[in-house]
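Only one protein chain is missing from this complex, and each of the others stays in its spot.
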């Protein structure tokens, strides 16, 4: 038998098909658009797809902690938003003197609130590298501090879920406040360019799209590497019988902290890629409902499957895009109905359906569904 | 009279029972013996309505109950002491016992004195949560809880597991007493050979989802059966 | 060549803002229907394209792009919150299309592709405060608002203005509450306390949306009457009042550029057709609806004048366009893309309507850049002569250049 | 302010002297003309005529019912019946029958004019047979003190029989005494009365007296100010506690249904808020029906709505349980997805049926207004909501702990299969439990309709707080929900004056996060080996 490279070992059939599809999209769209006249794929579709891919990465991040370690975070939107803000702050600084008040340093909203200098926490964000690092580190650090306390105190189950929700809710209220220096309710907007490329150029958009796809692929592979290692088995053990895992000597809090931080950084990266593509980051991203939305994507796609989670995010994204245009006044019936339908008729999520159609077993076993709840 | 007729049962694709038949009559103790994982618990689950069967029939007092909901079977007089105790952990001992009231007419909703006579520890612990009891105490509670229902068929899955010797003797005496009263059929799954032999009227030995040996107590050959229960 | 002209309608039909914006969507559908009945525009019928932005601002951005790029609309009427506008603005700029924004806002903006038909702060807040000072003799002020940009800016402008007028620091109390705040006990009793210090006190409310109903209910139940401490609101119109029993609130005030109760033939006709369109005579009209009415009519005129729906031509044609408003005047689109509007102060009546107690003599031109904020005082917007939204009159440059 | 007072006083005296010159007829005829200020002067003159009809004219003007008929220029009082208006001549009482809505124009009043009218009416109604009117008059006199009226007030006080009115009058007398040059004894007496009154209004007057007056009066006044300050601090504390309890009762109501569906059953019921919303809309529908068919029953509307809301929301709950949730036991997290979907559908359903806007739900009279408790104002609706919340809690506690169905509910949620083996009809019990939780959510909706928006967003605004309360209190323990609701309510209300509402809310959330570190299973944690197995 031919020995496969360890990275290849990570790619099972499910992941392989998904990554292949992703690769095709990333190559086909930009190349097609640049090569062919008349843009076969309109730029709004590119922007849309880029946005979905960011959501997909966020969903993968959540699935890593929820699907594999049983940490139902109702606050993952916070990590996403923090990553988004970090990038948003950089884009804001990039505007420079092109803002409406032509202030070379202060963003417009600060000028307009009579701030006379940049708050300390805005320093350094003029450098792209710094901002990108912050997009990973700030969510990571928050997750670390939050997780450090919560996991050591053995906060689990709904209690953990609710405090993560409290966390994102508190951040939302805090970011609403103008005094915080993040643009208040309106958030950060009016971005002009990134690394010198105009955000309105189709080529930039295509570039961001490709980057999002790469990030998603990387996120999937990293998550897969984690979950298929022995550590992944420990995580599942924690998910299913936390106390038992301790008795055989695993420091549960360390394991939880590890995935929680990795997941938060992934979410932060998703946020950082999302912001330049949608052109706005505002505290609405911190809203508890948004974070619940992420959970919904994962549940819909198939919890504990990674690829399913990514698909769930994309499916809900597409459904929302289509429904809000097709039946703008009644679409909530359609979306709500979809959720109910999936839970009752597709207990293993959409991916479960597809795979059982193809005659293969989904997820970490049927019994997983029962015990892990 | 309970009649299990060539019952098959599957867990997904795996078959756990293969054409199992047995009867349990009032006034008699029917035992089922067998090694770990041969399907004893599965058989009992199919009788009390926890697992649906895929072939054959289960009749109780002349009525086919194979497709009946579990609570209706309880109403029809079937009570069970499951493996693993299955105490309601957050209900007090008193409340655990009272869950059996739902099938009793209003006037009869009282915990029978014999429960406390048999298991005095339960009386001391009436206000304690079931989940806080020790393993053996929980086992006693599980038996007591089934007795509250005044069943006509009592199904016991390894009732002596985790119980101290003196209480095992009491349980043996209690089963004998219930049997001798004559109005109750008792179906007992046991690993504890001596205990089973002392109580039973008829016995069945299971192996890989099938009954490979059955007979009356008189026909029970210790050597042979012990042999069947070792690998 | 297409035989219809598409009009995008970009409002929230679900989520927190649906409560306000759904009506605007209906109003737009009515205006389009009426215009079609009157022969359409440039001989073509108008085709409304409705989408739901679900009170989600990144989604608004996506939908705006979709309307313009995929559906090919020639103009969009939409948004309520400033965040929505800020979110879609780059799209309109990039794809060079037109947005009509119908809600009163904090100002400090003028964009080539956006036409602001709601009030700028100088068309609402300042006149209302003047009224309270002059007519009610108010000397002490509570500035209460929801914690976001519009109230914050408005209050900043007002604070500067009041201090200019000699109001002392300790006679101004500023209070912010979160969105959807529903427990007003503490704040209402603080207001009562603040107002019982012997000086005539008024509340200037920039409390937004859902929070108003519990606020007024608390006010009514606590027995704080307009005669003791009047409240003047900038975000409470007929629609918000329709969720309230207004009997205890009679005399509290609101400042707008339109009230349903204003007695003009245009308004009567508008209300009649609204009732007919919506099939319910209990439905009210309000200021942002009027703003859409004006904006829509201006757009129709500008298109007719330009002879095309091409964005550049229409943008060029719009400044100077006049259209009757519903209160008997003629509003004009200014070079700064804001319009002239009358300002009214009305008192709440027990039937849920407002009774106008004061109005400006003339229409007030909307000022994009407030004169009361130091940074924006030197800025000026003129898309006709200067072709610039933020021309600095001191450095004589346009924005960043 | 002082200037205003002088002007007003001048106007009144002036009106009195002019009374002979101008008849009521002439004055009423000039009423519609001129600015609000002009109208204010005319009002003072009308009050000064001493004409019996003057009071009625002023009352009608105050109510905004006075209009001028376009057809004949007469000033009439308008009565509305449905959409139709009827006019009667305010002075002659002549009936002009129905008038078209645009056929008359209202004589407008604004706030300052209303104040003038009330002040003018004040002196006329000091001896009015209705004590409420006398009280209003006394209060008006207190607000616009006039030394010239001191005597009038004292006489009224001497003749007064109603203790409440008498108290108000004595206060009015006191301010008047302090304003004018009353003898020292009278002033000291006045200081005592105001000190007793103890609120900020009194404090302001006393502080002014302390500054203006001399000798013992000034001293007494500054003592009184100190006394009031001290009392107010105490009352401030009491008031915060009350606000906290009241906020707590709202949280309790919103959360308590969830304490069953989520706390007891373990169903992450994201549609809980929408069930509350359904209760509120039921109230709305009941009130609409009452308004249009039996207006006399309006005060009973909530009592009628409560059982209906329980039934409607409970019914919807049973439908949700039987239709969806029952397939998901053992997969509790998937109930999150399904109930979220249901909540979206319910929101949209309400939006489609009732429209996206707020609907008006009125307060019945027993829930309107407020009463004074020392220096605290307690609103009736908040008080009743607190009582209601506690009552609902008590009933629920009884059902869960003392009834067979309560025992069965708990048994089923702890071990569904075993419960079934015990003969419990688990399906039925599940439906009843979910229905009970939903029904209680509906009841909460009835109460919340009294203080909040009735809109399709109602549910969304409570869902996060409700989960917070249940979990903070300790899921599965309804005492925990009670304690959680009140402690969060009180914490919030004590923080709010210091930090403002936004920061208070943030701090409460941070507090919850920290608290859960200390007690990872909530305030009233279920402990023991049963749970950490």
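Chains: A, B, C and D, in written order; residue numbering restarts at 1 for each.
Basically, a contact is a pair of C-beta atoms (placed from the backbone, for glycine too) under 8 Å apart; a residue touches a chain by one contact, two chains touch by 3 or more.
Convention: contacts and distances are computed from a predicted model.
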item	value
Hidden subunit of the complex - UniProt protein name among "Diguanylate cyclase", "Urea ABC transporter ATP-binding protein UrtD", "Cation:proton antiporter" or "Glycerol dehydratase reactivase beta/small subunit family protein"	"Urea ABC transporter ATP-binding protein UrtD"
Contact with the hidden chain (one of B:62, B:105 or B:165)	B:165
Selected residue (touches chain absent from view) among B:110, B:181 or B:226	B:226
Residue, one of B:6, B:108, B:134 or B:221, that touches the chain absent here	B:134
Touch residues of chain B, complete complex, unshown partner	11, 14, 35-38, 41, 83-84, 121, 128, 132-137, 139-140, 158, 161-170, 191-193, 226, 229-231
Residue ranges of chain A at the interface with the undisplayed chain	226, 229-231, 233-234, 236-237, 240-241, 243-252, 254-255, 258, 364-365, 367-368, 370-372
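As a working rule, only the chains that are shown with their structure count from here on.
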item	value
Approximate Å spacing (C-alpha centroids) for the pair chain C, chain D	29
Centroid distance [mean C-alpha coordinates] between chain C and chain B, Å	75
Sites on chain B at which at least two other chains make contact	none
Residues within chain D bordering two or more other chains	347-348, 460, 502, 505, 533
Contact pairs between chains, per stated definition	A-C, A-D, B-D, C-D
Chain D-touching residues of chain C, taken from the complex the two chains share	13-16, 18-19, 22-23, 135-137, 139, 147, 175-178, 180-183, 185-187, 189-190, 192-193, 196-200, 210, 213-214, 217-218, 220-223, 226-227, 230, 239-240, 242-245, 248, 250-251, 253, 263, 347, 349-350, 355, 357
Touching residues on chain D, where the partner in the complex is chain B	404, 407-408, 410-411, 414-415, 417-426, 476, 526, 528-531, 533
Residue ranges of chain C in contact with chain A within the complex	13-14, 50-54, 56-59, 61-63, 65-66, 69-70, 81-83, 86-87, 89-91, 93-94, 108-109, 147-149, 152-153, 156, 176, 178-179, 373-376, 379, 389-390, 392, 397, 399-400
